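Each remark here refers to the structure printed beneath this line.
Here the complex is missing a single protein chain, while all its other protein chains stay put.
On to chain A.
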Amino acid sequence: MALCTPADRANLAGVRHIVLVLSGKGGVGKSTLSTELALALRHAGKRVGILDVDLCGPSIPRMLRVQDSAVHQCDSGWVPVFVGQDKAIALMSIGFLLERPDDAVVWRGPKKNALIKQFVTDVAWGELDFLIVDTPPGTSDEHISTVEALRPHQLLGAVLVTTPQAVSVGDVRRELTFCRKAGLHILGIVENMSGFVCPHCSECTNIFSKGGGEELAKHAGVPFLGCVPLDPQLSQSLEEGRDFIQEFPKSSAFPALTHIAQQILDTSQRSS
């Protein structure tokens, strides 16, 4: 493993807690959860940054409506893009480095690893309470590199996201094994897309079944952070890059998301 140079430490020295968002499976809502978690922590008065290491499919810039921004350089490295009403969330993503938004990043492992290392060492984050790291699906190059690069820093732990079906839960079981092998603390499991309340008749349908995440948490002996229901208002606000936490406090996903953020806050307070 690479040793940390003083410069590496400098850029992450002002970051108090790093939270990884992981999932074995794609499309379960990692980027959604990362985004909403950042917004919720921000509304709780914390200074928050997001590092998007999904190199082949970066979605966070669009979810925060900064997809056309560019990254600038300064003496201590890349300056992240600041998003939100008060420009308070710092974001770094490969999306900012592509010339055209439809460009595909067709890279094999070693090139991806080099960029991740650069993301960890060369971004001038400044003072942050939380840095949320959004990862691509799987347990491969990006994950090994990210964990290796972040290990010397204030790594609080990992949040695992799943959808309720057995097929998705199976992938998270493998991700749990990855965390254990990598010595990564597990903050807990979130079950996303858990039930859909019909806006016409209020009937709740479990489109992707229900309870798989909670069962897995019990089985694996890790905390269960909560269920986030399918909510068209949530998908809509992510599409339009709006601040869901501020605009839809009455929606069904809102209490679930703030509850998850609160538990992460509690854990971080206990650890520091």
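Keep in mind that, in the parts below, contacts are C-beta pairs under 8 Å (C-beta built on N, C-alpha and C of every residue); 3 or more make two chains touch, one makes a residue touch a chain; residues count from 1.
The criterion applied here is as follows: contacts and distances are computed from a predicted model.
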The hidden chain: which UniProt name fits, "UDP-N-acetylglucosamine transferase subunit ALG14", "Cytosolic Fe-S cluster assembly factor NUBP1", "Sorting nexin-30" or "Methyltransferase small domain-containing protein"?
"Cytosolic Fe-S cluster assembly factor NUBP1"
Of the residues listed, A:Pro136, A:Gly157 or A:Gly213, which one is in contact with the missing chain?
A:Pro136
Footprint of the hidden chain on chain A, which residues?
24-28, 31, 56-57, 59, 62-63, 101-110, 112-113, 136-141, 143-144, 163, 165-168, 170-171, 173-178, 181-182, 196, 198-201, 203, 205-209, 230, 232, 235-236, 238-240
